[in-house]
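Only a portion of the chains appears, each positioned as in the full assembly.
By letter and in written order, the chains are A and B; residue numbering begins at 1 in each of them.
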Amino acid sequence: MNLAISLPGLDMKNPILPASGCFGFGKEYSQFYDLNQLGAITIKAATGNGRYGNPTPRVAETSAGMLNAIGLQNPGVEAIVAEELPFLSTFHTPVIANIAGSTEEEYTHVAKVLSESGLVSALELNISCPNVKEGGIQFGTDPVLAASLTRKVKSVSNVPVYVKLSPNTGDLKGMAKAVEAAGADGLSMINTLIGMKLDLQTGKPILSNKTGGLSGPAIKPVAIRMIYEVSQVVHIPIIGMGGVTCAEDVLEYLLAGASAVAVGTANFTNPLVCPEIIDALPETLSNYGYSSIEECIERSHKNDPASSLISRS
Amino acid sequence: MLTKEDMIVVKQVRIAKDTYELILEGELTLQMNEPGQFIHLQIGNGREHVLRRPISMADVNGNQLTIVYRIMGAGTKWLAEREAGDAINVLAPLGNGFPTHAISNTNILLVGGGVGVPPLYYLGKKLKAQGNRLTTVLGFQTKDAVFYEQRFRELGDCIVTTNDGSYGQTGFVTDVISGLTEINRYYACGPTPMLKAVSQQISVPGYISLEERMGCGVGACFACVCSTIDGNDKKGYRKICQDGPVFPANEVVLV
């Protein structure tokens, strides 16, 4: 079965890519399998200077999910270009660079350096990290700021820009339309929901950052609903994510309106999850009567005129 | 290539209060030969519990691996319910263990606290086989929690302390260590306050094994970092799962 799918800047052998922050810069999982198998690779967020991130503990487990408050630890955009991307460029797999910053200037600097490196096929604008005081979520909850940032990043970037949306907002459709109007080539959704877990001994949050981002199967219904709704109001493709663990989940995302599907937390549960999903996709799709990825997307509700819009946001 | 395996439970025994010894069998064991490395265990089908649990190798014999763990929460409780014949999905061996290469004819101190004790047993066996003289100091909360004393005694001297004095010497491992002389090298594993006290107390070269909550366990998620002591270190941090869990005592900041 033909699993290939083409998105702005990304010629993908299949619709499966690891999600940002759950795959480092690729080296670790290349010890488990050949990264050429992947549709694309999203790398950990890059910022202007290196960041150490939040104090530990940075992760906690929840029912069918986990919280993380890594805090965008990364060696900084220059080091990423010099030391991390050359390794990834040895694979025939497009790389998406997730970019973050505290200010518009930092975002545009990072975007410029990465897009000029020639080593990445697309940028993913992270305006949805719930784990840093600055540099992310304030852009992700205000459509005007988000649109302005998108426009600036687009203007310095020679590769397509996907904007990664936060679910922690009341008006996701408004946000999606704003960044589409500002020139976004695609959307990534969803980033994590904000959550917390307490240590029953101390009564204090387990994460030193107190709150963290909730990911994993627990959030899939929230992500599916958001993608279903947003895909009806924008014309740019969506990279869907949130709790994907198997080929059936991938099909659900495609039917909800996503054009490619990222796998985050599941890499931790099963380091081989991405190639296992890719292997299972042909049989799973044909079990449900689909003969290609394109066909799933075409048959998804967003192409169904009878699929009426949901009025509530 | 690293991989995962469904290892099979050979035997499970309760060896102290809430503490279990579990023997697993599988191919992966053949790659395990570095004491201090850990295995990463999937809990159930990994859907309710999305994170694996890191547990140290306590012993390796042919294709059989021994781990010793204490019930702390849902994951270790699930582990304790496994019976002979059950399968447990394992990633292993992960991380960097205690350096033992070319160490012989040395006076070595092993310091273990609570469930930090298990990896020292596999280490001790190896160091003893390489012709070293071992002294082990094991600290536990209370008598009920003590395990493996006899095993360590087979490797050399072994002193047990309990915080409440219900067994062995009363107090902390550090109370005992201060009396030990002629140690050339030490290895320690246990709670961070213990590691801190021990590494401040002893000046000979030492290696300590750290714990931190982990996401991936393989170096990809930055969940388990700690800072380097050397402010000029290029990265400034270490990942416990990948660079550790064992570090030279003077390499990383203990908090």
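Keep in mind that, in the parts below, a contact is a pair of C-beta atoms (placed from the backbone, for glycine too) under 8 Å apart; a residue touches a chain by one contact, two chains touch by 3 or more.
Only a predicted model underlies this, so the values are computations on that prediction, with no experimental measurement involved.
A single copy of each protein chain is placed in view; the full complex in the file contains them as A x2, B x2.
Everything below uses one rule, namely that only the chains that are shown with their structure count from here on.
Of all the residues in chain A, the ones that touch chain B in their complex are 21-24, 27-29, 31-33, 44, 50, 52-53, 55-61, 63-66, 68, 70, 73, 75, 206, 216-217, 245, 265-272.
In the complex of the two chains, the chain B residues touching chain A come out as 1-4, 42, 46-52, 91, 212-227, 235-237, 242, 255.
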